[in-house]
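Omission of a single protein chain aside, the complex is shown with its protein chains in their original locations.
Every chain is named by a letter (A, B and C) in the order it is written, and numbering of its residues begins at 1.
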Amino acid sequence: MDFTPHTPDDVRAMLEALGMQDLRELFADLPDALLEPDLRLPAPMSEQEILAHLRELAAKNTPADKAFLGGGLRPHFVPSLVPALAQRGEFLTAYTPYQPEVSQGVLQAVFEYQTMIAELTGLDVSNASLYDGAAALAEGVLLALRQTRRMGVVVSQGVHPEYRQVLATYLHAVGAELRTVALEGGLTPPAEFDDSVGAVVLQSPNFLGAIEDPAPWVEAAHARGALVVYVADPLSLALLKPPGEWGADIAVGDGQPLGNPMNFGGPQFGYIAVREKLVRQLPGRLVSQTHDSGGRRGYVLALAAREQHIRRAKAKSNITTNAQLTALMGAMHLAALGPEGFAEVAAASVARAHALAEMLARLPGVERVTPEPFFNEFALRLPRPAPEVRAGLAERGWHAAAPVPAEYGANLALFAATERHEEDDLAGLAAALKEVFA
Amino acid sequence: MDFTPHTPDDVRAMLEALGMQDLRELFADLPDALLEPDLRLPAPMSEQEILAHLRELAAKNTPADKAFLGGGLRPHFVPSLVPALAQRGEFLTAYTPYQPEVSQGVLQAVFEYQTMIAELTGLDVSNASLYDGAAALAEGVLLALRQTRRMGVVVSQGVHPEYRQVLATYLHAVGAELRTVALEGGLTPPAEFDDSVGAVVLQSPNFLGAIEDPAPWVEAAHARGALVVYVADPLSLALLKPPGEWGADIAVGDGQPLGNPMNFGGPQFGYIAVREKLVRQLPGRLVSQTHDSGGRRGYVLALAAREQHIRRAKAKSNITTNAQLTALMGAMHLAALGPEGFAEVAAASVARAHALAEMLARLPGVERVTPEPFFNEFALRLPRPAPEVRAGLAERGWHAAAPVPAEYGANLALFAATERHEEDDLAGLAAALKEVFA
Amino acid sequence: RDFPTLFERSRPGRRGTRPPRPPEVDLAGLLGAENLRSAPPRLPEVDELTVVRHYTNLSRRQVGVDTNFYPLGSCTMKYNPRVNEAAAALFAELHPYQDPETAQGALQIVYELQEYLAEITGMDAVTLQPAAGAHGELTGMLLIRAYHESRGEGERRRMVLVPDSAHGSNPATASMAGYQVKEVPSGPDGEVDLDALRAALGPEVAAIMLTNPNTLGLFERKILELIDAAHDQGVQLYYDGANLNAIMGWARPGDMGFDVVHLNLHKTFSTPHGGGGPGSGPVGAKAHLAPFLPVPTVKREGERYVLDFDRPQTIGRMRSFYGNFAVMVRAYAYIRMLGAEGLKRASAMAVLNANYLRKKLAAAGYRIPYDRLCKHEFIAQPPEGLKALDVAKALLDYGYHPPTVYFPLIVKEAMMIEPTETESKETLDEYVEAMAEIARRGLEDPEWIAHTPYRTPVRRLDEVAANRKPVLRWRPEEA
Partner (left out) sequence: RDFPTLFERSRPGRRGTRPPRPPEVDLAGLLGAENLRSAPPRLPEVDELTVVRHYTNLSRRQVGVDTNFYPLGSCTMKYNPRVNEAAAALFAELHPYQDPETAQGALQIVYELQEYLAEITGMDAVTLQPAAGAHGELTGMLLIRAYHESRGEGERRRMVLVPDSAHGSNPATASMAGYQVKEVPSGPDGEVDLDALRAALGPEVAAIMLTNPNTLGLFERKILELIDAAHDQGVQLYYDGANLNAIMGWARPGDMGFDVVHLNLHKTFSTPHGGGGPGSGPVGAKAHLAPFLPVPTVKREGERYVLDFDRPQTIGRMRSFYGNFAVMVRAYAYIRMLGAEGLKRASAMAVLNANYLRKKLAAAGYRIPYDRLCKHEFIAQPPEGLKALDVAKALLDYGYHPPTVYFPLIVKEAMMIEPTETESKETLDEYVEAMAEIARRGLEDPEWIAHTPYRTPVRRLDEVAANRKPVLRWRPEEA
């Protein structure tokens, strides 16, 4: 089924208005050689059929709503009001709010989102969203390089390896240099930076879950005029000292833990927040409060001179479509929980993860890799390769033991726990793991 | 969790405004003996916990989305737009549109619904909805008795037995007399009515699925001044000659096949439509077009003098809350499909049911009970009691063979098929049934 | 511009959602040519986008609890938690005739909800079959009737007493149950006049239908004496549960002595009102009435839940299948979330809000005919010189859904205000400010208030024309 409303009469009347007889005439300006290729696609389906087909495909997956998997995405509980409100057609089917008089819904929601992200990160300003945590990191580093007019970047190995891969792709493109500082004992060691370095990047809690002490890096970076990009899981900011308080200049991260399902990896949203002085370097959309001709408060897109549709080749980024709806879900989630609820979710996640770590570390052949203190994810060294263990667990109905890339060591697996896990789940996983090892 | 917004400060300030110290003072007008009973209810749960609990309960059911079960409710496909739109908060959380200036959404939707039902039934006017098909039948009969000022009712055994039971309850209350005419060969035989009869009721397709010839009853009833109440599955009206064309005065039925899931039996909605002359006897809400003070078209509740909040003991019915949202879903469903789509759905349902009947009738020991022509439900006589067969099928993952009450014969079971069933499903059921009989 | 109907948006041959290609089939052959309709029903022929846009924009011409404060008296327009909708969706695809062994989770919910409601109301047995409050009322009155009949008093007891402040559904229900109705006056304190009631009691009286707190929002303080007096004469007491939100967890109708009670799950237990329904109206009964409950109910046998049809004295069936199950799931979720403490707190906050608002509105110049401790709602009257209807219409421009007006009938220019427990103090304060401004401005400028509202999708509508010459369906020629 297609969704065109045109009846045969409509088509006839409209063609007639154009002095045409046949729809093919609409494509008369195309070279003949190109016209009407034979597309080999499956036969059309009705709505009923596609849903039946997709349900069959869905049945080939096992849901991960109780997964002990992390790496930045985790199964957190999303209050029912979040999807219900985000799915309202006005939010769902609008585009970029270029016409503010009829877009106050999205604009004000972004303004509030920006405020929440600024509050979480302890920084001054957030933009309206970026694609994901990795893109946010890349944009954050490019921002730092623009500001410092330098081309050197130092990144801790504690930063999510996929984020570092994306960063490398972006930096290669502009010819910047990327140096990685290896973790020691699961933590980022102190480092020194030379004057070519414009951005230093660290993540806390880091990829292995450990809470870093960012102070030495911040101090060393600032001493040499470099800016600090701090990657933070927003859930951790419910409890942990925010990047701004640590002295970071730029905070970035992935918003999935705020009100979004895991979606097999996407979409979620990336956030970026910076100090006031960096605002005009920010990529992407920004919403500002203003007033209308009658003096009423309202909101508009602001500082568009940074953006591609105005500045073209000199724009701060090429980004146009961002992650508005998923960021909106993040804001709704935070609004629904409030500061206390948000802290309680984080605390529950921490408590479950620590209980799980203790439980699993008691299994024979298992070794704790992530040092204390850690947050809600942690790595273990397993007696067997992680993919095998993960497969063994999956057969038993458990999702856990995400393989950690070999650069961090052999047979490492990442575990996470959240407020969605109950005591029974922890015990169930431990028992299953024991079986897999047996 | 409760949903009260009151902070401790709020409570204090508000009590103070009332000159009170303690919430208990708010209940000082209650006899002490009654106060603060110890309610034995389970401990409170968070949203996350209740959903987890309900998912566990849901897992104890096996969904019937492919059920071959009928009896007025069947698994029909509901286009995705129906729940998406019906769940918009404005529709979901409004109440009766007493304030038309801010209720044009519901009022116009009802006006359109009324029009659709009138079109389907071939009658002049529909009300805004009733609870279900059974209540609609009872109200329709009471209406006929009011109009004719008689107290006799004759009902065909082909009317859904549960509807007849409800009718009997209602009629007993007002002291009306109910006579049932037994089916012969699965069809309603001709009958004669005396002058005490105010309403005659038949259903087509009847409970066993057979399409009745209503003409003899209509003629005989009208000849003696009785009104004809016609029970019709609205889906059948996509194809079959409507009650109005048969000469019926009142049409009633259950709206589930229009845009509503089965909901384990409720809610759905009941519809009622009547000839113009009966309008002022209609129970329940009616919406009329009118205009506002500026001449713009608008809609209001009309003829409220029929209703309980105005007429009290002399009202046409005690109904107040009806089935607005589920009726709205019915209207959305019809709007989404349009007349062609609606007819196609009905035709598919008919085709599948006939194919299934042929397939199952070939099984040894199975006997067809419903005569031709039938619509999308039919009864079979099984070699074993229907509950046993239904249980055997359920063990094999199929829902079918609804037991037919013994008044219709021994070992009868009702089957239905819809557009949701594919060829494979029919064959699958037949194979399972064969196994059960083996 | 007029907002077009879907019929006006229709174009011949336009298609919306298409079903799977239907199997080739000879309909005349299968169904009988003489049975086919001569022309298809004139449903709108519109594309999907048109459907979506039409209903989306219709909804934008509609307010609800989700958009505005909605203190509609006697309707308990509290917040409808969105989790309820997620909960109900988990059980949507169940058929009432599937093998009960394959619906044990659903039956468990029915069973447990019966138990919870019995506990909350202090009754012995509960049926969830009634589809709405008024349907529950009828069920309850039929229980009473069957009880009297079983005792040979059916013929004698033909009268039901109803206070003059009662919901209209009460007398209407009594009529449907075959009873004559006699109104009992309220005393000057707004409560039932106990002496008048005593005087009305007699051997012909079958039942008294009471709402407590009553529709003035007042708790009937002499309830125990009243019930005793009635019981002494063999009269059954019916409790209209529309106002239960006032006393959940603080007192139980069963403990007061009521014999039957109905509840509105869509009022007290947070299920959405849906623009007018569907609701659910469970009925609780004391043990002596339990034998008459409609069938089936759900009972527990060991670990299993079964449909119980074994009630030989039943009044019969009130509804097809098992009632509005999906509404029950929502109420079940709500009760399990709140627990006993939460229910009690909900009522306390509902009563706190009502009394706070009563006090503030009095200070703002509104008359409070019964200015004493109220429960979940109260009656106000506009300042002398203003009409309740005009205040209601003016409120629309201020972003509020008006209270119920002109009810109960015993108070002139009545405004029946029920804020519910889910509204905040700020909302109440702002509402009072608006009410004060309306009163001031309305008295100053009668023209202004007489023509309110100004900012709604349509202005005041001509209801007289609609009643004189109703247009109840769209027809091309009348558009």
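Note that in this section a residue touches a chain if its C-beta (ideal position, glycine included) is under 8 Å from a C-beta of that chain, and two chains touch if they have at least 3 such contacts.
Model, not experiment: these values are computed from the prediction.
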| item | value |
| --- | --- |
| Which displayed chains the hidden chain touches across the whole complex | A, B, C |
| Candidates A:P216, A:G247, A:P267 or A:P385 - the one touching the absent chain | A:P267 |
| Touching residue (missing chain; options C:V25, C:L49 or C:A196) | C:L49 |
| Options A:H172, A:K277 or A:R362, residue touching the unrepresented chain | A:H172 |
| Options A:G133, A:G152 or A:P257, residue touching the unrepresented chain | A:G133 |
| Where the unshown chain meets chain B, residue by residue | 1, 3-5, 7-10, 45-49, 79-81, 84-85, 89-90 |
| Interface with the unshown chain - residue positions in chain C | 1, 9, 11, 14, 47-50, 52-53, 56-57, 60, 65-68, 79, 81-82, 422-424, 426 |
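The definition used in the following text is that only the chains that are shown with their structure count from here on.
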| item | value |
| --- | --- |
| Inter-chain centre distance, chain A versus chain C - centres from mean C-alpha coordinates, in Å | 45 |
| Chain A and chain B, separation of their C-alpha mean positions in angstrom | 47 |
| For chain C, residues contacting two or more additional chains | 14, 17-20, 46, 48, 52, 56, 81, 83, 85-86 |
| Junction residues of chain A, two or more chains touched | 47-48, 79-80, 84, 89 |
